[in-house]
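Every protein chain of the complex appears in place save one, which is left out.
A and B are the chain letters, set down in written order, and residue numbers restart from 1 in every chain.
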Amino acid sequence: MSTTSTLAAPAPQRHEVPVEQSTRGERIAGLLQRHGALAVLGIVVVVASIRFPSFGTVGNAQGVAIQSAFLAIVALGMTFVIIGGGIDLSVGSVFALGGVLAAYGSRWGMLGALLLPLVVCGAIGLVNGLLIARARLAPFIVTLASLLGARGLLLALTDEGAQTYLIDKTSAFAKLGQGTLLGLGYPVWLALLAFAVGGLLLQRTRYGQAVFAVGGSEQAAAMMGLPVARIKIITYAASGLLAGFAGALNAARLSSGVTILGVGMELDAIAAVVIGGTLLVGGAGSVSGTLCGVLLLGVIQNVINQIGTLDSSYQSVVSGAFLIVVVVVQTYLSRSQRLR
Amino acid sequence: MTDLALPRTARLSAALPQYGVYAAVLVLLAFNAVFTDNFLTGANLRTQLIQVAPVLIVALGMAMVIGTEGVDLSVGSVMALSAAALPLYLGYGMWPAIAMALLTGVVVGAVNGLLVAVVGLQPIVATLALLVGGRGLALVLAEGRLKQIENADLLALGSDDLLGIPVVVVIAGLLSLAVGLLVSRTTYGRQLVAVGGNRAAATLAGLPVRRVLLGTYVLCAVLAALAGVLATARLTASDPSAIGNLMELSAITAVVVGGTPLNGGRIRVLGTVAGALLMQLLRATLISHNLSDSTAQMVQAVIILGAVYLARERRR
Partner (left out) sequence: MLDVRGVSKRFPGVLALQDVSLTVAPGEVHALVGENGAGKSTLIKVLTGVYTPDEGQVLLDGAPVSFGSPREAQNAGISTIYQEVNLVPLMSVARNLFLGREPMLPGGLIDFGRMHREAAQTLARFGITVDVRRPLRSLGLGAQQMVALARAVAVDAKLLIMDEPTSSLEPREVQTLEAVVRDLSAQGIAIIYVSHRLDELYRLCDRVTVLRDGRGVHSGKLADLDRLHLVSHMLGRDPAAVSREGLTGFEGHHDTDAEPLVSVRGLTRRHVLHDVSFDVRPGEVTGLGGLLGSGRSETAKAVVGALPLDSGTVTIGGRRLRRLNPAAAIRAGMVLLPEDRKAEGIVPELSVRENIVLAALPRISRFGLVSRKRQDRIVETFMQRLRIKAASPEQPVGELSGGNQQKVLLARWLCLHPRLLLLDEPTRGIDVGAKAEVQALVDELARDGLAVVLISSDLEEFVEGADRVVVLRAGAVTGELTGDEVTEAGIMAALAGEQA
C-alpha cells in the first residue's frame, strides 16, 4: 500500500471547512488528565520527605522501587488491555501461578524457571483473548473465570496449597530477582526496560495505534479494516505473559513460589493504570502515566508504613478512594470536552 | 411473519439457557442418589442448603443489578463490611447491630448507585472501586482481627431451626419469593427490567431511571450485607478478611447459569435459585468423590464460560 496516491488527490476550489477551536478549559482538562498522577506523586513525595525524615533516604527509595517493580510489570500489560477497551481481572491469579511455576521449573535451571511460567501464563492470556475476541464474551466475566481457573491450577500444582517449591538461593535464576545494579534490583531494571519497550510499542508502532483505535471505537476500527480480533488476542496474551513474568521474577526474589500471593493484585494494577490517566473506557492513556500511578501507590503504601500506627489495610482504602475520584473526574472532563 | 419456524438447533440453543439449569440440577441429584453414599439424607441436604443460602441471597440482588444491564463487583466487600460492623454494635443487642450492618449495605449501595445513575460510570468501574476500598475499610474497622461472636441471639440465627428448617434457609427462601414478586408484580420491578432492556426508551417513556438504578444497587448491597450477617452468625465469628471472598464471582455465576442474560432486560429469579443450587451441588459432588477444591474451582470456571457462551448464542 503506497501513500503516494494521496498526493494525487483532487484539488477542488478551496472551501474552508469550519474547524472548531478547543477552549483553554478543555486544554487544561486534557493536561490534568495526562499529568495529574505525576503532579500528585510530586506533591506526596515532597510532603512525605519533609514530614518523615526516614522517607527521603536512598535506602527507602530503593525499597519503594523494588516493591513497585512487580506491580509495574503487571500494570503495563493492564495498560494495553484497558486502552484497548477491555479489562483483565485474572492477572493476580496468573501472577501467583507464574511464581509457583517458576519455582517448580527452577529445577531445570534458568530456562525452565522462565519458560514454564511464560508459556503457561501466556497461554491463559491467549485463551482469554480468544474467548473475548472470537467468541465475543464480556471481558470481565471471561477474566473473572480465568482468575478462578488459574487459582485452581495453582492449587492443583501445589497439593492444594500445602506444598511450596523452593528456588536454590545460589542459582542464576535467584540472582535475577535478588541481584542489584547501581543500587537498584534487577527486577527494577527489567520493569524499566519493559516500560521503555511498551512505550515504544504503544506510541510508535502500528500495533499500538491499533490498540488505541480498538479501544476508542471498535466499530470504526473494524470498518477501517484493522484486524480487531487479532489485536485483542495479542493484547490479552501479552497481559497474561507479563503477569506470569512478574510472578516469576517475584518468586526469584523470594526464592520460593509462594501460593498466597497476588490476591487483589488485579485491583491494584487497574487502580495504577487509571490513576495514571488511562481512560477506563479505553481509547486513551499512556504507559508513563501507569508508571506514575504504580509509584504513587507504592509511595502511599510506604507513607502508611512510615506513619506506623496505621493499619496496612488503609492502602486499599486509599486506592479505592483514589480510583473513585480519578474516574469521576475523568468522566466529567471527557464529558465537558465532548459537549460541542 | 411472527411465528417464525426457527431451525431446530436454534430452538435447542434457545431452550438450553432457559431450562438447562433445572435439568442439570435434576441430573446431579439423580447422579448423587445413585453413586454417592449418604447423599440424599436429611443431614446432607440440610448442609447443602445452609451453605448455599448466603450465595443465593447475594445472587438475588446480583440478578436485579444484572437485569439493569449492570453488575455489582462489590458484593463480597459489602459482606466483609457488614461482618466487620456487626461486632461493633452487638453491645446494644442483636437487632441494632444487624441494623447497623445493613446500613453499611445501604451506604455502599447508594455510592454505587450514585456513581452509576448520576455520574454515569460503567457499573464495572463504579463497583470495582468499592471492591478495592470496601474490604480495606472492613479490615480497618475490625482492626484486622477476627472477632468471636458471643451474642446468643445472633448465634441462634445461624444455628436454629424454624419448623425443622434452618433459619438461614428459611430467610433465603422467603427472600427469593419476595424478589420474585418484586420483579414480576410491582411497578418497580417492571420498570427495572425496562431500564435494563433499553435505557433510552425507558427515559423517553418517563420512567424514573435514576431512581430505579439507585434503588437496585442499594437493594443488592443490602442483600449482600444481610448475607454477611448470616454468614457471620453461622461462622460464630466475624472474619472480614475471608468472608465473601470471590462472592461476586459465585453470585454472577449463579445468575448467569440460571439463564439471566448479562445484557439486561430480563431477570430469572427461579433460575437464579436453581443456578445457586447447581453450583453448590456440583461442588459437593466433586468433593464427595474425592476431587480436590482446585478441581472444583477449575470446573466452576469452565461452567461459567459455558453458560455465558450459551446465553450469547441465544441473543441474535
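Here is the rule we use: a contact is a pair of C-beta atoms (placed from the backbone, for glycine too) under 8 Å apart; a residue touches a chain by one contact, two chains touch by 3 or more.
All of these numbers come straight from a predicted model, not from anything done at the bench.
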item	value
Contact residue for the chain not shown (choose from B:55, B:71 or B:193)	B:193
Selected residue (touches chain absent from view) among A:55, A:173 or A:212	A:212
Chain not shown: contacting residue from B:60, B:137 or B:207	B:207
Residues in chain A touching the chain absent from view	1-3, 5-22, 26, 200, 204-206, 209-210, 212-213, 216-217, 219-227, 279, 283-284, 337-340
For chain B, the residues touching the chain missing from this view	1-4, 6, 10, 185-188, 190-191, 193-194, 197-198, 200-208, 265-266, 316
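Here, only the chains that are shown with their structure count from here on.
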item	value
Complex contacts: residues of chain B adjacent to chain A	71, 73, 111, 115, 119-122, 124-126, 128-137, 139-140, 143-144, 245-246, 248-249, 252, 256, 262, 292-298, 300-302, 304-305, 308-309, 312
Residues on chain A engaged by chain B in the complex (per definition of touch)	87, 131, 135-138, 140-142, 144-149, 151-156, 160, 263-264, 267-268, 270-271, 280-281, 311, 313-321, 323-324, 327-328, 331-332, 335
